[in-house]
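One structure is given here, and the rest of the page talks about it.
Note that one protein chain is taken out, while the other chains of the complex remain in position.
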Amino acid sequence: MVKVLLFAQFQEAAGRESVEIDAAGHPVSHVKSVLKENYGILELDDANVAVNEEYTNMSTELKDGDTVAFIPPVSGG
Amino acid sequence: MVKVLLFAQFQEAAGRESVEIDAAGHPVSHVKSVLKENYGILELDDANVAVNEEYTNMSTELKDGDTVAFIPPVSGG
Amino acid sequence: MSNYFRITDQFISVENVVNKVVRPESGAVNTFIGTVREFTKGKRTLYLHYDAYVPMAEKKLAQIGDEIQGKWPDALVAITHRIGELHISDIAVVIAVSTPHRADSYDASRYAIERIKEIVPIWKKEHWEDGESWIGNQLETKSYPTGKPEEEDLYG
Partner (left out) sequence: MSNYFRITDQFISVENVVNKVVRPESGAVNTFIGTVREFTKGKRTLYLHYDAYVPMAEKKLAQIGDEIQGKWPDALVAITHRIGELHISDIAVVIAVSTPHRADSYDASRYAIERIKEIVPIWKKEHWEDGESWIGNQLETKSYPTGKPEEEDLYG
């Protein structure tokens, strides 16, 4: 299983802070599709993605125990 | 009389914080000469001058009650 | 070093952040303090809510510190960013950079705030009288036509 963290507008859209998805062996883009279709998170195209707290891209292959985070456009400072 | 304020190296050279000079009706350059000759302040050529707390120049004519200050190169900050 | 790069839900003391970087070999500390502004483009903000991916945000702040030490080897950097509910004039972020000479302290501090707005996973939600919204990137110096940073920006 892969843990997917949701923040800001994505957290509000899904109504939860995280979801578990059976995505081991799949690329990050698979998680993106699941979030769109099953959790109503529609604005993912503007997001960056991090696996285990480092930015990466949609083709990264996931393994069991990974933590994925979709990062909406940041606005700190 | 004109009050002449001395700071930093000029104060140390003269051994005092201020002097009174009978310079009313004279330009600032007159005070400069007096400081050089009578008070042993030799580095006045690098100094700026202020009369009544505003920068001015050596040709400004002084009047009774004016306060003159010779300003060594500044090094605040 | 991890104490130098913090996300907190508490009030930030400017003095505390500054004190982390003051040292005998530095003569200059530049500090950038971001505060909550009441009006943005004529619209009145009532309060803000900041969310963050805390462990990754602290890592990315530390990465900015590393980038700065690569560019300005004599610089020492500390950054604290607050999250949660903030009101007008509350301090959201404090950056402190000490360097031997002043020019570098300005340049490195400016670099830090620009990078925070590029790569640190923190999000701001503005609450107005008539609504609320999560704010997208607010970069002043650079725009991303694609709506997101390029890869070289993320990895620094």
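Each chain gets a letter, A, B and C, in the order it is written, and its residues are counted from 1.
Rule of thumb we're sticking to: a residue touches a chain if its C-beta (ideal position, glycine included) is under 8 Å from a C-beta of that chain, and two chains touch if they have at least 3 such contacts.
Since this is a predicted model, take the numbers as computed values, not measurements.
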item: Contacts of the hidden chain among displayed chains; value: B, C
item: Listed residues C:8, C:35 or C:133, member touching the removed chain; value: C:35
item: Footprint left on subunit C by the chain that the document does not show; value: 13-15, 18, 22-40, 88-89, 98, 100-103, 105-106, 109-110, 113, 140-141
item: Subunit B residues that touch the omitted chain in the full complex; value: 5, 7-9, 11, 45-48, 50, 53-55, 57, 69, 71-77
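FYI, only the chains that are shown with their structure count from here on.
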item: Chain centre separation (subunit A, subunit C; CA means) in Å; value: 24
item: Distance between the centres, which are taken as Cα means, of subunit C and subunit B, whole angstrom; value: 49
item: Computed distance of Cα centres, subunit B from subunit A, in Å; value: 72
item: Junction residues of subunit C - those touching two or more other chains; value: none
